[in-house]
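The following block contains the structure, expressed as structure tokens.
Other chains dropped; remaining ones untouched in position.
The first chain written gets the first letter, and so on, giving A and B; residue counts start at 1 in each chain.
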Amino acid sequence: MDGVVHRHTKPGTSPGSLSGRAPVPDEALDFTLVEYTPEKCEVLHGVEVDECRFHLDSPDRTWIDVAGRPSSEMLRDLGTAFNLHPLALEDVFHGHQRSKLDLYGNQGFIVLNDPAYEDGEIKLRQVSIFFGENYTISFHDHKLDIFKPVRDRLQMPGSRLRTFGIDYLVYALIDLVVDRKFPLIEALANQLEMLEDEALGHSEETTLGRIHQARRALVAFHRIEWAERETILAVMRPETPFIMPETRTYLRDCFDHAISVLELLESYREMCNGLMEVYLMQASNRMSEVMKTMAVITVFFMPLSFLAGIYGMNFERDVGNMPELGWKYGYEFFWVLVTVIVVGLFWWLRRKRWL
Amino acid sequence: MDGVVHRHTKPGTSPGSLSGRAPVPDEALDFTLVEYTPEKCEVLHGVEVDECRFHLDSPDRTWIDVAGRPSSEMLRDLGTAFNLHPLALEDVFHGHQRSKLDLYGNQGFIVLNDPAYEDGEIKLRQVSIFFGENYTISFHDHKLDIFKPVRDRLQMPGSRLRTFGIDYLVYALIDLVVDRKFPLIEALANQLEMLEDEALGHSEETTLGRIHQARRALVAFHRIEWAERETILAVMRPETPFIMPETRTYLRDCFDHAISVLELLESYREMCNGLMEVYLMQASNRMSEVMKTMAVITVFFMPLSFLAGIYGMNFERDVGNMPELGWKYGYEFFWVLVTVIVVGLFWWLRRKRWL
């Protein structure tokens, strides 16, 4: 179950303390710094923390993107360098946070999620965004360069990203994270269609298990997206600092996307429940089939066996008992009886629609 | 599932970019322009974009109706010509949007849905309405001239449509789209009644599938209408520009219709669930019938076979065993026993109400 339980620090430790997490293989973090004004845009890969700090202090807009899960020391350094709140740092450190917007003094902190769908399970991958008057610092758990499309657009002179303020960059990052859900949903949808074919066909226990798993994934996904929806709503609120009214229009569009994702997820949940019903119905139909076959065999052969039993009795023929046995066509008579019974039962079962 | 998943653009593309949609067969769009004042009303079919622009600038009220799904280039032209917001254009382009009201500066943008019910599935067909102080521009996915009744009423001198402002035209369009749901519901209702007959009769697996399909259609339909209900509520709000108080009274009526649609859909959903129960109950009843028949046959013939088995035993009669076999009426005695057993069981099963 999501591994979320394992994130907790020891109860009673000081808030903002960066400890208690299972150590991650110590990969180097990938820093990408973008400094831009409407006129120019400079991209620096693999910068150092100190260099970043220098750029943050410049009047130009600065966007620092950190890929990978930082260790506690690194995060403490980053916190001091970029002046980030300890509670926010704790959230970045542990990952698996619920999506939210926190405001610390004159700094906004957004947690989003870019989940992966692997082996039928939703794996959380946190995206954290700090923003201030003229800077944005983004962290994401995966080493993938997920924000490349935004950086590419930033480099195009005259684009809205360049001409609008830092808030539009924040919107662009949120929008990208939200839109990354659509391919995921498509993957889920494909799997559900495969499961539908299976449920209507004949594979057995694994099918049920996988329907169940898909349902759990959909539930987990829905929870993530619901929190994200709330977060976008919070960012759109007029009280949120640094967000300009014109950007709010774009956030509204992004919010509509989040709702689309939610509605799709709800549709798929219903479809999933429907699948479960179809599966159960098929199982019950198979069972009915078995019972019916057994019943038909019983109905046919019980009377016939009784008939054969009668003529297997040993009543003494001498005193006139069981004259049929002495008839010339007694055996043929028996078979005629059998045929009559079979035809009669056949006609009867036919009328009952069993055959 | 609605094909909605396939609408998404690549994550990270600039908002308002018109790309990523599966290309539609490039049909020419049908433009219909109506320019009217309380005194006169002029209808032009098949106008050009430039001509439209000219009319938009005139002080008379102008309604441009565009039928068919525009290609990205055409839409970009229209956007520049009519001064439409890029995000709204994106929504028109992709179709399959959730119903909503967006306000862009001094322009309102309404998304509605006029779904079709084909092959047991709800197909979305978007209707988009832009409105400003003295113009309305409507787009709809289908090539049908769905707004003809409104245009006809517009041409009648002295009608409310002519004398009231552009907001009343917007209301008339919304009202028409809402009311177009009633025939659809009627079609659904007819199908449900057909399915009810089937469930109470004897068709099998396709019935369940079709009940399930109808349920999914009802769910999809309900979601569409719910969003529409919210949209009408938003249009009715006093903050919405260009909507006069007297028109709000009419919108309220339209809102009542939307609620009627919703309540009907809810009734049919309940009926659908009831159908499912009836179907399952019938299946279970059939199964019970099978078991009962088998049980009756078993109850009758097992004792009889045992009886025949007894008199088929080979105990030596010489030493006095099995005297019945030597009786003069031994065989008749056997049949009397059989009759007694049959009558007894018959009476017993009768009392148990099995027969």
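Just so we're on the same page, a residue touches a chain if its C-beta (ideal position, glycine included) is under 8 Å from a C-beta of that chain, and two chains touch if they have at least 3 such contacts.
Only a predicted model underlies this, so the values are computations on that prediction, with no experimental measurement involved.
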Margin query: Counting all identical protein chains, and not just the 2 shown, how many does the complete complex contain?
Written below: 5
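We adopt the following convention: only the chains that are shown with their structure count from here on.
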Checklist line | Euclidean distance of C-alpha centroids - chain A vs chain B, Å | finding: 26
Notebook entry, point to check: Which bits of chain B are touching chain A when the two form their complex?
Noted result: 1-2, 4-6, 8-15, 85, 87, 90, 97-98, 100, 102, 104, 202, 205, 208, 212, 215-216, 219-220, 223, 280, 283, 286-287, 289-291, 293-294, 297-298, 300-302, 304-305, 308-309, 311-314, 317, 322, 324-331, 334
Margin query: List the residues on chain A that touch chain B in their complex, please.
Written below: 147-150, 153, 159-161, 175-176, 179-180, 182-183, 185-186, 189, 249-250, 252-254, 256, 259-260, 263-264, 267-268, 270-271, 274, 277-278, 281, 284-285, 288, 291-292, 294-295, 298-299, 302-303, 305-306, 309-310, 312-316, 319-322, 352-354
